[in-house]
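Every protein chain but one is kept in place in this view of the complex.
Let's turn to chain A:
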Amino acid sequence: MELVATALPALGEALSLIFQPAQLGFLLIGVLLGLSVGVFPGLGGIAGLSLVLPFMFGMDPVSGLALMVGLIAVVPTSDTFASVLLGIPGSTASQATVLDGFPLARKGEAARALSAAFVSSLFGGLLGASVLTFFILIARPLVLAFGLPEMLMITLLGLSMVAVLAGRIALKGIVAAGLGLMVGTVGEAGAGGSLRMSTYDVPYLIDGFSLVIVGLGIFAIPEIVALLRQDRAISRTGGLGKGWLHGLKDWLSNFWLSVRCSLIGVTVGVIPGLGGSVVDWIAYGATVQTSKDKSQFGKGDIRGVIGPESSNNAKEGGGLVPTLIFGIPGSGSMAVFLGGLALLGYDAGPHMVRYELDLTYTIVWSLALANVIGAGLCIVLSGQIAKLTTIRFTLVAPFLFMVIAFAAFQSRQSLGDLVSLMAIGVIGIFLRRFDWSRPAFLIGFVLSHQAENFSNMANQIAGAKFRQSFEAGIQYIASPIVLIILTLTVLSVVIGIRQSKHILGNGHPVHGGKKAPIVFLLCVTGYLLAAFFNAASISLVSDKIFPLTIGAVSLAGCLALLVRMMLSPETDPVFTDYERGGEDGQAPHGLWATLAWFGFLLLLSALFGFIIALTVFFLAFLRIRAAVSWLTTFILTTAAIAFICLLGGLLGRDFPPGLLQSYVNLPWPLT
């Protein structure tokens, strides 16, 4: 009762602050800016914030807050466009949306998928805010109950989703996840700083690969290349099927699924240190496992969109709890938000929730309101934007190459970004071709860092507790929460493995010849072996134990696969090779010739800088590959260059320089 007595007046105060015309206006501006920035993969909170900061000085704090909250709230909303329409995971929040959203777009149901996604986001955001309003007052003990073993278990629960997403051959999924985990360890180790699979001579590798680049390389590049080879629209039929109203109906008939996944989102978001990167996978896994008919997942099941999208905006709300109570951001965008708060003269921390409850509620409900406005706008727009999927893809592709190259370059502002994008893109293409689970790889990569960190530290503490007494040790590692999550993990693995054969199988397996699949397996094994021995040569135990363990498990998986390949006939699904038939095999354009176009853009960038390279690339591509008239070529090229310059100019970003720029000083944007 006392709780309600403190909460209600503060809530009233907060709502009266939010619903003033000026605040609503600023919130709307923030939302519009956030939507425009969020649409581009790789540009997130920081880019958006640098867009609004110049206006923030001289603004009163509540308006500044509205502007900033509006912007941050909708970045995870608008990245759904890229996930659904193009198969590009815009950020960690929308990775799982790709799995079913993109196949829906290919069926011509993009509008349906988008509107279902946005209404789920909207609902998740609102539910999150309602739960938080009261929960934030009592959250502290619960948040503190999540120690290192508990966080490690949640990370493992996230990893266990590999079982659901492993694809036709479970073993391949496991090795793919292992490979992802190993790629995640490249660079300086978090604990002791030893180098893994990198040297100081190649500075780029020392920092490891960024998630944006790996996401683009694993999902976007293979999809774009595959589409481009077909030379038709994203929508297979070329038209649009079920529209956005249908998406709203879908959501309504899956209302309880949406509730469940929103709650998952809030709960996981509340725990500091997890970074929210597991949320959408856990939600996706839960969606699949609680559904009766699983045959359509991965091929365009609307529930596969509703689940993760309900969770990811709810997570943003949940992420406010650690951010505000402990001053420890629950996700990347929350880290930016903290910086912005400091700029307005506020400090997040325990005192904020205790003494400035009205301000706290202003933040919570501004976030919810921004969600409603943002998602509402997106729903209205989704019918129009979905038409993008009916345009001849060859005309869309050069723009996409431009945007992903620009997005990738934002991660380190170095040419290495483009090189690693290409390299990981090639890995992605092969994983797709030989039917290795790409989601499994990505889950491994995303969770690698925290899995290593949590297990290292939990292990040290457990050791110390066990030295005190056996009881203390057991109490620490086998707390009720750990046991509950462990049960969930085991269940999810068992159910997942039993059913994964039916999930994510895209069409009939095509095979032809043993050689190519075996060569690819040998390459993977070779890399894993190299990484394993490289890790073995490190002297610090804390820096080598994780890659050694994961390496050993993955190598065992490789060995088992190899044995199976030796013993099986050519028609075994283990030899799946999509180049040997089906849609890819019969595509009018070759795989390598198509990829070479992208390589051509990167090579030109390395020589002449990004803008000159783009100009040449657009002219050549549109004239030769797309074979459109000179007039169309010129119009599209000009539009593209003008657009990218505007984007770079507004965000204050430079473009990748090439060899030419190191000899000659050129004016912006040619620099």
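Worth a mention:
Simple rule for what comes next: contacts are C-beta pairs under 8 Å (C-beta built on N, C-alpha and C of every residue); 3 or more make two chains touch, one makes a residue touch a chain; residues count from 1.
The rule is simple: contacts and distances are computed from a predicted model.
Chain not shown in the complex: UniProt lists it as "Tricarboxylate transporter", one of "Acyl carrier protein", "Phenylalanine--tRNA ligase alpha subunit", "Tricarboxylate transporter" or "Hydrogenase-4 component B". Set against the missing chain, the residues A:Leu359, A:Leu377, A:Val510 or A:Ala626 yield one that touches it, A:Leu359. Looking at A:Ala22, A:Ala464 or A:Ala560, the residue that reaches the missing chain in the full complex is A:Ala464.
Which of A:Asn456, A:Thr489, A:Ser605 or A:Thr633 touches the hidden chain is settled by the complete complex: it is A:Asn456. Only one residue from A:Leu8, A:Leu144, A:Ala560 or A:Ala596 touches the chain missing from this view: A:Leu144.
Along chain A, the points of touch with the absent chain fall at residues 13, 46, 49-50, 53-54, 57-62, 144-148, 188-194, 200, 203, 206-207, 272-273, 326-329, 335-336, 338-339, 342-347, 349-351, 354-356, 358-359, 362, 453, 456-457, 460-461, 464-465, 467-468, 476, 539, 542, 652.
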